[in-house]
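Then we have chain A:
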Amino acid sequence: MTRRSDTAITPDASASASASASASARPLLDVRDVRKTYHLPRGQTLKAVDGISLSVMPGEVLGLVGESGCGKSTLGRCLLRLTDVSSGEILFEGQDITALKERALRPLRQQMQMVFQDSYASLNPRRRIGDLLAEPLRVHPDPDGRKRSRATITARLHELMDLVSLPVSALERYAHEFSGGQRQRINIARALALSPRLVVADEPVSALDVSVQAQIVNLFADLQARLGLTYVFIAHDLAVVRQISTSVAVMYLGAVVELGETDAVLHSPAHPYSAALTAAVPRPVVGAARAAPLGGDIPSPVARPAGCRFHTRCPFVQDRCRVEEPALHVIEPGHSVACHFPLAEG
Partner candidate 1 sequence: QPSATPLLPQAAVHFPSDPHKGGTLRLAAQDSGGTLDPQVSYISLIKELETPVYDGLLAFPKFSGPAAQHVIADLAETVPQSEDGGRTYRFTLRPNLHFSDGQTVGVEDVAASFRRLFKVGSPTAGPYYSHIIGADACLHDPAHCTLAGGIETDAATRTITFHLTEPDAEFLDRLAWFHAAIVPASTPPHDTGNTAPPGTGPYRVTSYDPATGMVLERNPYFQEWAHDAQPAGYPDTMQVTFGLDTEGEVTAIENGQYDWMYEDLPLDRLGEVGSRYAGQVQIYTLLLYYYAALNVRLPPFNSLKARQALNYAINRHAMVIYHGGPAVSAPLCQLLPQGTPGYVPNCAYTKGASPAHPLPQWQAPDLEEARRLVRESDTAGQKITIVAPLEGRYAAMAMELRSTLASLGYSATVRSLTQTVQFPYIQNSDNHVQLALTGWNADYPSASSFLQTLFACASFHPHSDNSPNISAFCNPEIDALMTTAARTALTSPEQSEKDWAEVDRALMAQAPAVPLVQIRRVTLLSKRTRNAIVTLNDEILLSQLQVR
Partner candidate 2 sequence: MTAEAPPPPGPWRQALRGLLRNRAAMVAFAVLALITLSCALAPLYARDIARTDPFTSNVAGSILLGRHEVDIMQPNDNPLHLGLSPIGPTGHAAYLLGADSQGRDVAARLLYGGRNSLLIAACAAVLCLLLAAAAGIAAGFFGGLVDVILSRLMDIMWAVPVYLFAISLSIVTVSQGLKLGPFVVEADSLLIPIVIIALVYVPYAARPIRGRVLALRQAEFVTAARCLGVPRWRIVLFDILPNVTTTLVVLGPLLMALSLLAESALSFLSIGVQAPAASWGTIIQDGEGLIYTRPMVAIAPGLAIVLVVLALNILGDGLRDALDVRDSARRSS
């Protein structure tokens, strides 16, 4: 790996980083400098999301990767306004949802949904699956603004079951009677009940065994193709992310350090952290050579290092990194990185 020369860096305003390939179309989701700070006891603050800007085009699948605690879930929840952001804007189809009241947000909720990691915890154990799936249909009027009838709801439930390849009889059962994969299908079905345009999936396959994981990943892919969905797909498994996403954002300690098309980011990472991340994934191939792993641990998000947030673990750290925080900037069309000394293609 060689390094890009210092001069190649063109510091760029935040928004331009997200202006990926098709600049003409309006993004479905536009995230502008979103921050989320948790206030811990003893006056400590935890910047779980620390100034993230990105945008997601309709039909795009954005993979969000990073180590545990780097703020992936927090960002995901902010995108759907499940947590209030501390600052910044989130535009869904041009409308800022950060300031909307719960009531005003409700119609928008039909447009954006979430699938969670823990397939069991995200299903109410005391309600039948049918009931759970019908809930969104009951509370939201149909597109004509009318209350959905019982029959429409039943029909829709059958449709959903079909969509995720579960038998209709599953509607009569409770969550605990299903295997992890089946439960995740149910979760997906529920998220799809209202025909959303955006689905945020927070590590939907991490808890599953590989063989089942493949089924679900396929299901996600199929659904996207069939329904023209847009995903924000959070995962820590790079292989899964690569399988499903069109572009990838790599997060470290609350910030996006690299953002670009999937293959660009995973095969020619420009950020040392992305490089270490891809290198560290064990491959099911015997004898594959592997670079020495990254040393050290992620610093506590409460005490984020000054300067570049990665400098404590960076093998190429320079003095500048310790004091100056690099901004996310475009290094080639559709590929931006937050590093003073991005890696050149190896």
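Here is how the candidates were picked: all candidates are chains of the complex that A comes from, given by their letters.
In this text, contacts are C-beta pairs under 8 Å (C-beta built on N, C-alpha and C of every residue); 3 or more make two chains touch, one makes a residue touch a chain; residues count from 1.
Fair warning: this is a prediction, and the values are worked out from it, not measured in the lab.
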Which of 1 or 2 touches chain A - same complex, any copy: 2
Sites on chain A touched by candidate 2 in the complex: 77, 80, 82, 102, 105-107, 109-110, 113-114, 116, 118, 121-128, 131, 135-136, 139-140, 167-169, 172-174, 176-179, 182, 187, 190, 193-194
